[in-house]
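Some notes on the structure that comes next.
In this view, the complex is presented without one of its protein chains, the others remaining in place.
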Amino acid sequence: MSVIYVNKLTKVYSVVQKELGFSGTLKSFFHRRHKQIKAVDEVTFKIDEGELVGFIGPNGAGKTTTLKVLSGLLYPTSGEVAILGYNPWQRKPEFQKQFAFVAGQKNQLWWDLPAYETFLLNKEIYGVSDKDFNKRIEYLSKMLDISDLLKTQVKKLSLGQRMKAELIAALIHQPKVLFLDEPTIGLDVVAQKKMRDFIKNYNQEFGATIILTSHYMGDVEELSKRVIIMDKGRVIYDGQLSKIVSKFAKHKVVSLDFEKETSRDQLEKFGRIDQYDPFAAKIRISRDCITDVTAKILKELPIRDLAIEEPPIEEIVRMLFTKNK
Amino acid sequence: MKKYLAVGRIAFANILQYRWEYLLVQARAILLLITLYFLWTQVFKTRVNLFNFNREQIITYVFLATILRQFVIISATDQIAAELQSWGKFFSYLLRPIGYFRYWFTVDLVYKFAGLIPISLIIFIFVRVFNIVLTRPAGVFYILLFAISVLIAILIYFYIGILVSTAGFWTSQVWGLQFLVVLILEFSAGAYFPLNVLPSNLQFFIKLTPFPYLLYYPISIFLGKLSYLQSIQAILIATLWLFTIFLLTKFVWGKGLKAYEAWGG
Partner (left out) sequence: MTSAMQKNFKFHFCEAKLRKIMSNFKFSILKYCKVWLRLGKMRFQEYYIQSRLHSLFLISGKLVRFSFFFIFIIALLTKTQTLAGFSLYQTLLFFMTFNLIDITSQFFFRSAYAIGNMINKGEVDFILTQPVNSLFRIISDNIDLLDLATLAPVIAVLGLVIARLQTPITSTNFILYILLCFNALLIAFSIHVAIIALSILTQEISSEIWIYRDLMTMARFPVDIYSRSIQFALTFIIPIAVMVSFPAKVLLEVLSWQWIILAFLIGAISFGASIRFWHFALRKYSSIST
């Protein structure tokens, strides 16, 4: 049985139409017009135990709304949702004790106090035993390398350190299901890498089922094999990340290093130029004729080095969204 | 002059924006008024004179205290402390070609007048509907003296307000101090009851402070409790207090500004 089961989840909001102008205000006083907005439209997917799934989509795609329903914050308009067999919006403690939500932009740690104090609060709320509590704090803080910062006031920590502490606060009760909303936002490259390593490690070590949303494709690429893409309230792709490229990208990107100066027009006939420099360039070549074209390039141009790459995933995803318009 | 009008206009727009909170403040004052009105009415059911007041006079005192409180003690100056917390905002004001104190006084006047109108209206309606008898002022000259004493009272509170706000140069949480000071001030000014009620030694000490000159003395002048001479004497002492507080405020403000600049925000 899947850990996260979502079937035809739909969420419709009723928004009051605001009329403009004075006569509009008067009109709306007597007769309110409602507009139905389908934030989530028949979304269906299943996630099994231990999976680490990336959840991506532009703002307003319905990601946040879906996650809110899965967290038990919102009631769905229709459809079924079961997490570990529970309906999240019933907010049963047995469910909540196995679940955690970490939002990159919102903190649960109390600002003026050491993170450790908030850990203790969660310990009481989730009913974690003293033994388990100490064991987990020790393990997690060592893994995240902030053992000596637990007794420092949260406001004195850097953003990266704070995010790590937030993670620990969320993992004290060792949840089986974990939602990470933009966990690496605002972090520098080093901190991002550390965060990703930790998440991957945690997923493997404890077999937690993780849904990760992020605007950084790097997060998604490195952490999740499977990705669910949402746009305009619908799931437009659910599957292997690697397959997106081959499914949606019609071209490949060829990087060229030249031995001597090459002009633009010499290149243009082979494909669309992405980057140009007299000594290096990148051009797009459609998939079906990649072998022929690269062979021709090697023959006709002074090539020192050539590499064939997939287009960056971000570009593909962006293209998917614009296509969906 | 034009720039002050502009400031006034913005202050008024701000009040309109937060009119609900503003009305709430008025509502709270009315509730206090109701409590005190009924309290004194009850007390004077069985007697004619108490603490040198008769029934009409004490009721008038209560009504006047409510109006004057809105006028004298409600001040825009408590926002200064909050503004000091935002270094950039504060300095942008200092750079403008308008005196900081004068700017706030303009805002203060707008606030006061905006508050005066609804409260006076409500009280006027109350008095008419419930046929409440009020004491008339003892004469035209007394009205003049009353007006002067109120003007001085406004200025005194204005500078006290700034003085308390200067704590914002040194700490970030000033409203605790404001809370304590305003409370002591209100009681000592006779906002809840005329000072005559208190035991005489306590009265003596309170009358050594500037606070009674905010409400108690002006109202006493209005009610004719003080003779011409006593009224003028009260006004002179009030003016003396005004100068003292003005100098003190300027001094502390200067000190605070230096400390603030040294911080760099």
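For clarity, chains are labelled A and B in written order, and residue numbers in each chain start from 1.
As a working rule, a residue touches a chain if its C-beta (ideal position, glycine included) is under 8 Å from a C-beta of that chain, and two chains touch if they have at least 3 such contacts.
Everything numeric here is computed off the predicted structure, so don't read it as measured data.
Among the residues A:47, A:61, A:74 or A:146, only A:74 touches the chain that is left out of the figure. Note on the undisplayed chain: of the listed residues A:85, A:127 or A:278, the one touching it is A:127.
Chain B meets the missing chain through residues 20-21, 24, 27-28, 31-32, 34-35, 38-39, 41-43, 46-47, 50-51, 171-173, 176-177, 179-180, 183-184, 187, 192-193, 197-199, 202.
Listed by residue number, the positions of chain A touching the unshown chain are 12-13, 68, 71-78, 89, 91, 93-94, 96-97, 99-101, 103, 106, 108, 110, 112-113, 117-118, 120-121, 124-127, 153.
What we mean here is this: only the chains that are shown with their structure count from here on.
One inter-chain figure worth recording: chain A and chain B are separated by 57 Å, centre to centre, where each centre is the mean of the chain's CA atoms.
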